[in-house]
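A short write-up of the structure that comes next.
As you look at this complex, bear in mind that one protein chain is not there, while each of the others sits in place.
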Amino acid sequence: MIKIKNLVKRYNDIYAINNINLDIEDGSFIGLVGPNGSGKTTLLKLIFGYCRPTSGEIEVDGKHPGVEIKSTTAFYPEYDSTYHWMKAKDLIKWYSGFFPDWNKEKEKNLIDFFNIPTHRYVAHLSKGLRAKLKLVLTLSRDAKIFLLDEPLSGIDPASRANITSGILKAYREGQTFIFSTHIVTDAEMLFERTIFMKDGNVAIDGESDALREKYGKSMDQIFKEDLYG
Amino acid sequence: MGRLFKKELLGEKNWILGFCGFVLGVNFLFLPLAKVTEGFMAMMVIFFTLPAFPLMTLVRSFLILKNEWDSNTNFLLLSLPLRGYNIVLSKVGVLAVEIFLYVFLVFLVPYIMLTGFTNQFSLDVLTFSKLWFLTAFRILLIVPFAMFSYLFGRIFSRAQGWITAGSLIGLLVIYSRYLHFGRKIFSYLPEVSMSFTLAGDVETFSLNIATMMATFLFSVILTLASCFFIEKAEL
Partner (left out) sequence: MKIDKSKPIWRQIVQEIKERISRGEIVENVPTVRALAEELGVNPNTVARAYREMEREGIVESWVGKGTWVKKKSRDKLKDKMVEEVVDSFVESLTSMGLSKKEIKKLVRKIDDKN
């Protein structure tokens, strides 16, 4: 359960997050949709504890963001955060050792599914493979909450389906996923609930199928036509 | 912690090898001169290479953190379910290994030359070890100054570079003021004196332990603060 109350994050005179209130139930798969600069990344970082709110409050399972929640929460950063001087398999082995909830079988399945040549140095992997390696690092855990920041950005259109089905394979009922993206059409069928963000605020928030019924449109059409058209 | 330390050590591998190569290279470059000057040149090498270390250590301590930020690996490092001290201390640990290694090499080669090429110089192993340890330890105490200022800058979401620079200057001002009191706290400690034989004369010099212990206390406080700050850093 993630509770967000009157959340504000200000950088100089820019409000990256401008008074957000949200409740996120356990076991929901959420799409966090918005254009670049709408505050998606900042919101995910605030939930994980990568930065602190200017004002307002966040509770993750009753705890404050930061070290306390990192053993039950996984974060997928948009940036390439891998150590390039390591071999892919060494990076996975090194990283996995820190997590009691590491699932070796999930790790193996994901490596096979994404076809990652783990014997190679990370520096020699393509950008797409590095993103997939990062997904292995994030998704191989049996964490409670997964915060995925733009897993589709920088991925060529032909490979997006591969990424989303990898994420779908790793998803287990009962886990909470928050999947931020500005590329909606390839991912929207994963979202039980879609939260549309605009200028640091929540513009539309609802169960995806209910929104489809209400607007008679796909999430992608709502994103393009109703919010930013 | 061991797992983190191993990663830091492997990450620094090329740097360590490069610098050891540099120290040895400089020494061997002066080897012919050392013969001619009966060891005098070897001693001069120490005076050339050693003063560079404090500055180098300051820069290295910045870089070992800044590199994580510049390459975005801070996202990976800070996603680990570890308290800040694990991350800070593993980095301090690796820098300690580096510094002790460099200082050892800086002293070792001239020492071998001096005792090998001249029979006028002698220094026993215990004194050598003391000299090595105290010099390296003194240089190591610089590390927390850099780490503190870097991480202090990182807890703010803007003007991080300016805050880092400002806090380093501020820290040095506070440190110089503090040293007057700090020395008094440890004034009961005796000075450590060492002696070597040069041309038949026994030369004795002494090091002030009180200053070093006062600095050590200051550095410990800075390290603790750094451990706290890294958990509060803004990414």
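Some notes on this structure:
Should a chain be cited, it is by its letter among A and B, assigned in written order, with residues numbered from 1 in that chain.
As a convention for this text, contacts are C-beta pairs under 8 Å (C-beta built on N, C-alpha and C of every residue); 3 or more make two chains touch, one makes a residue touch a chain.
Quick caveat, the model's predicted, so the values are computed rather than measured.
Every visible chain touched by the undisplayed chain in the complete complex is listed here: A.
Within the whole complex, the absent chain has one touching residue among A:2, A:74 or A:190, and that is A:190. Within chain A, the residues in touch with the undisplayed chain are 27-29, 161, 164-165, 168-169, 171, 173, 185, 188-192, 208-210, 212-213, 216-221.
Going forward, only the chains that are shown with their structure count from here on.
Centres computed as Cα averages put chain A at a distance of 41 Å from chain B.
Remark: chain B residues 3, 6-7, 10-11, 71-76, 78-84, 157-158, 231-232, 234-235 touch chain A in the complex. Taken in their complex, chain A has these residues touching chain B: 11-12, 45, 48, 50-52, 66-67, 70-71, 74-75, 77, 79-86, 94-95, 97-99, 137.
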